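Handing you a structure now.
Every protein chain of the complex appears in place save one, which is left out.
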Amino acid sequence: MNKKWLKNIAMGGALSLGLGLASPILMAAETIKVGVLHSLSGTMAISETTLKDTMEMLVEEQNKKGGLLGKKLETVVVDPASNWPLFAEKARELLTKEKVDVVFGCWTSVSRKSVLPVFEELNGLLFYPVQYEGEESSKNVFYTGAAPNQQAIPAVDYLMEEAEVTRWVLAGTDYVYPRTTNKILKAYLASKGVKDEDILINYTPFGHSDWQSIVSDIKKFGSVGKKTAVVSTINGDANVPFYKELGNQGVSAEDIPVVAFSVGEEELSGMDTKPLVGHLAAWNYFMSVDNEDNAAFIEKWQAFTKDKKRVSNDPMEAHYIGFYMWAKAVEKAKTTDPAAIQKTIIGVKVPNLTGGMSVMLPNHHITKPVLIGEIQEDGQFDVVYETDGLVAGDAWSDYLEGSKDLMSSWEDPIQCGNYNTKLKKCGVK
Amino acid sequence: MKQQSFLNTESMDRVLIVILFLAAIIVPTANLGFNQDHMLHISSYTVSLLGKYLSLALLALAADLVWGYLGILSLGHGAFFALGGYAMGMYLMRQIGDRGVYAHPELPDFMVFLNWQELPWFWYGFDSLGFALLMVVFVPSLLAFVFGWLAFRSRVSGVYLSIMTQALTYALMLAFFRNEMGFGGNNGLTDFKEIAGFAITADLTRVCLFLLTLFTLIVCLLFCRYLVNTRLGLVAIAIRDAESRTRFVGFNTVSVKLAIFTLSAAIAGIAGALYVPQVGIINPGEFSPLHSIELIIWVAIGGRATLYGAIIGALVVNYSKTMLTGVLPEVWLFALGGLFVLVTLFLPKGLAGIRSKR
Partner (left out) sequence: MVEETHNFWRVIPVTDSFILGAPIKVTDSEVFKTQYKKPYKKIRINNRLRSQIRLLLAKRGLVNSDPSIRIEAVNTLIKKPDTTLYAVIQERLANEKNADILEKLRLLNAMLALNHPTSKRFESSIEHLSKSLEPSSLTSLNQFLEKHPSHKQALAAVKAIEEKKHLYSLLENGFFGLSMGSVLVLAAIGLAITFGVMGVINMAHGELIMIGAYTTFVIQQLMPQFIGISIIVAIPAAFVVAALVGITMERLVIQYLKGRPLETLLATFGISLLLQQTVRSIFSPLNRTVVTPDWLSGVFTINPVFGLTINRLAIIFFCLVLFGLLWWWMRRSRLGLQVRAVSQNRSMAEALGVNADRVDMLTFGLGAGIAGVAGVALSLISNVGPNMGQGYIIDSFIVVVFGGVGNLFGTLLAGLSLGVANKWLEPFAGAVLAKILLLIFIILFIQKRPQGLFPAKGRAQEMAQ
């Protein structure tokens, strides 16, 4: 009998605690709420936890400077657990329940596409820090990561000119970012005279672990006497066994260089980089960039995370830029109201961490430099190439049939994300 | 002795139904009746969240039907749920029409960017709600029927069967992740605009979907309760407890198992179809083997072989999940794992077992 009562009490207690926690928590003073929508568990946690930490650091820094509009900033962190439906749910929770003023989040295009309807419905603001495939420009999203013309195309140019590559392997994970990027690259290569038989395209599922056959195929493809390179849009966990297999089968960077778009300092920290020396990555930022702003940022970051060996990477810089752009726009508009921010943020200039100034364009993309880096033994990248100036992000690729006539501008008078310049209409193919 | 009165329901069934009826009245009123800043207002977010919980509860109910009353531990019920969800998703994708990013009147966005020129054959017909609803029930049932027929005929049972159901859902997950399959690949189906002519994000639509899910749940609960007390149900229970003996006595165990397994798959499919418009996306992750194991845990926590236990378990666990990922995002896996272990060790009959005076 006692045991049963005990159980009942325990149940009741747990339930009421639960209900209590679920009820709105009253804040002592009014704050500006910054929502953080990054996975803290599941497959994407590897990449996204760092971004949550970055946001917390940026907010803390801003509060030290007195906050914004005289109020303190507060981060509201939720965990969508690498689960796409949960992303949409958590986005809605942030916007309607927590009433955040802005959200920094998402990683893969799936997560962004699943929250997009929510942001558009509730007119929220999302700052998306990861490179993506373009073909989208929403009024409610600011794309601080690279568009294909800020990463993929310059990388291919570099390989064609510097490394004199004439034969191409486009290897990607099977989802929309690699598929679209490869579509664009295929059209671009064709426009440069590369024949179909000199292009090998391959897709693997997320987390693919047995790369023996594919690496062997790459070796065979690359041993017909033409300089071959691999353009890798392989994402996430699959990179580790892929690079391990490359090393094991003796594919050296001098023979068949691999340029990756989703491998940064963070991913390298989980790999043995000795056999990878000489392979490449294309980003808009590297931790190794020698620059005062960057050095200060890294110092603060390592102090904040209490880890002297903690690395920084491109998506972190994207959040850095996005956050300061938002802050500037808020100060300009004297409010955090999304409709006002959407007007004031266009044209805002903030310094990036590679020594330049990034500007927010009317299509909600930013200007970024393109850097090609070679993997070093210590897991850092050595910059081997840099674009002369900053490249403006282009949402609609000039190399795709359906997109080359489209452009995006959220300024008056166009106010359209997929404006057809030929037909002079919004939203028609 | 169980109390048997109106419609063969147990007392807990009635309690649950009453609670659901109350929710059916309170929630829509609180959402539509009061405006946003009122203290009693329930946000649309909460309405859809509750609807999502209820559709998952329906899925758990379907799983309990085969597990608690037939003895088949299906570790792949998520597959039927996801198939029903995809059928509904396909209908919703067709409803987008030319409001997609590429503004193609017929092809969904993902097909346009894959450079497909026309709709694959298996997408025909999904512009009609009736056809889609038919598929929601038909496709999972067909899969269950074929799989069950092969399995039960060969007397595959026990752990083997469970592992096979995992293999099934795993294979489906791999298949649906492939972009070539034509179901949207990893992106899944999303960005829905309308259902049956109503805007999918409108408050009224959300409330209607919520009510629809709720009433479907009640109806299915009553129906399952009725079923397990019919002759068919009693034979099923006999199969659960002593299959060989039942077969020797002369019953056609294969037909019974097939019937109930297929029925359960149909209910799971319906649950999926109700889930998708409220969540706004369906993606191959729903086929994940771990998902299917998780839903069994809901049933176990609530109390296997009680039907209402499955519903309670699903509601409790999913509510905790939402709460914990909001309040303690970094620790919720600890809590969840711990919950599973504790319940299995100390509450073998689940939460429903607390009530019983054994």
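The first chain written gets the first letter, and so on, giving A and B; residue counts start at 1 in each chain.
In the analysis below, contacts are C-beta pairs under 8 Å (C-beta built on N, C-alpha and C of every residue); 3 or more make two chains touch, one makes a residue touch a chain.
Since the structure is predicted, the reported quantities are computational estimates derived from the model, not experimental observations.
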| item | value |
| --- | --- |
| Neighbouring shown chains of the undisplayed chain, as defined at the top | A, B |
| Residue among A:63, A:96 or A:249 touching the omitted chain | A:249 |
| Candidate in contact with the missing chain, chosen from B:133, B:339 or B:354 | B:339 |
| Contact with the hidden chain (one of A:123, A:191 or A:212) | A:212 |
| Contact set of chain B toward the excluded chain (per top definition) | 71, 73, 147, 150-151, 153-160, 163-164, 166-168, 170-171, 174-175, 177-178, 240, 289-290, 293, 296-297, 300, 330-331, 333-334, 336-341, 343-345, 348 |
| Contacts of chain A with the absent chain, listed as residue ranges | 40-43, 45-46, 49, 162-164, 174, 204-205, 207-210, 212-214, 216, 220, 223-225, 237, 240-241, 244-245, 247-250, 253-255, 257, 266-267, 269-272, 274-275, 278, 309, 374, 378-379, 382-384 |
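Here, only the chains that are shown with their structure count from here on.
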| item | value |
| --- | --- |
| Rounded Å distance between chain A and chain B, as computed from the means of their C-alpha atoms | 34 |
| Complex contacts: residues of chain B adjacent to chain A | 43-46, 48-49, 52, 101-104, 110, 112-115, 174, 177-179, 185-188, 190-192, 201, 279-283, 285, 319-320, 322-323, 325-327, 329-330, 332-333, 347, 351, 354 |
| Residues on chain A engaged by chain B in the complex (per definition of touch) | 4, 7-8, 11, 18, 21-22, 40-41, 77-81, 83-86, 88-90, 92-93, 96-97, 108-110, 113-114, 116-118, 121, 135-136, 174-176, 179-180, 183, 203, 205-206, 402, 418, 427-429 |
